[in-house]
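One structure, pasted below without further comment.
One protein chain omitted, others in place.
Take a look at chain A:
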Amino acid sequence: MNRFVRRAAYRTSMFLLSVVLVVALWEMYKVVGPQDGGKLFGAGVLPRSNDTAMPHVWTMLSRYGRPEVRGSDKRVWVVVLAGAWFSFRLSIVGFLLGSSIGVGLSVLMSRFRLVERGLLPYLVVSQTVPLIALAPLVALWGGKLHIFGFEWPRWLSAAVLGAFLSFFPIAVGTLRGLASAPAASVELMESYAASWKQILLKLRFPSAIPYMIPAFKLGASGSVVGVVVAEISTGLKGGIGRLIIEYAREATADPAKVFTAVFGAAALGLTMAGVIAISDVYLMRNRPKETSS
């Protein structure tokens, strides 16, 4: 336990150190960088370091404590938090949807080689379609689609786009994991006359977990990206994506404001990854330590 506490303390201090480093880099560039950007070998590669493009860290932080709009009693941090919470719930729905589809597909593909050969290329192609192109299409379903008395709510379109980005890494990672069970173990199960389902549940899924956890991490962050992009491109109200475009319009007058929303989106992604990391620690607690990802 003592070792665990020490390792946790070490990790936390390393994280804090990295935050300090990033802040220091940001502020240092503001000191040395050209105010209106700079050209290197004729190309405009150096970003502008003025207060409109790169507000001071403390300006951005203090912006959280001030009202969202002049005269309003709502402070920015409350609005950003509410937006992040809204998008978080959508991301969770998208992630759950995406992981059920992803795991389901991987089980099908591992069961039937034919399905794997036929389906996998389409899954790869599906991921090359830009989300921006797909978003308006899926958004159109909102309020228009009625399936057996179920009315398609607008927020579900954003969740579906989150699922669209999250199912693929999960399907591919799980498929790889299901195939990772050693041949000798499969033979052992067959010698016990175990059914396909028993082999799947008692051998293949447990062996797949070290492959599934990184896949689920990718899927979780994919779901956040999908939801935020869907909010931006379909104009769904209430989420962090909508806040980003709203605040971006005020970027010249109030440059720190848009950063508050951007950090909110980043924190959202980190929270999702954290949820998976916790389940990783739980699921791998009794495994040999070198295999944990």
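The rule is short, and it goes like this: contacts are C-beta pairs under 8 Å (C-beta built on N, C-alpha and C of every residue); 3 or more make two chains touch, one makes a residue touch a chain; residues count from 1.
Note that contacts and distances are computed from a predicted model.
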Record lookup, UniProt, unshown chain, options "Outer membrane lipid asymmetry maintenance protein MlaD", "Septum site-determining protein MinD", "Nitrate ABC transporter ATP-binding protein" or "Cytochrome c oxidase subunit 2" -> protein name "Nitrate ABC transporter ATP-binding protein"
Out of A:101, A:194, A:248 or A:277, only one touches the absent chain, namely A:194
Answer key for A:31, A:184 or A:253 versus the chain not shown reads A:184
Interface residues of chain A toward the undisplayed chain are 182-185, 187-194, 198, 202-203, 206, 209, 286-288
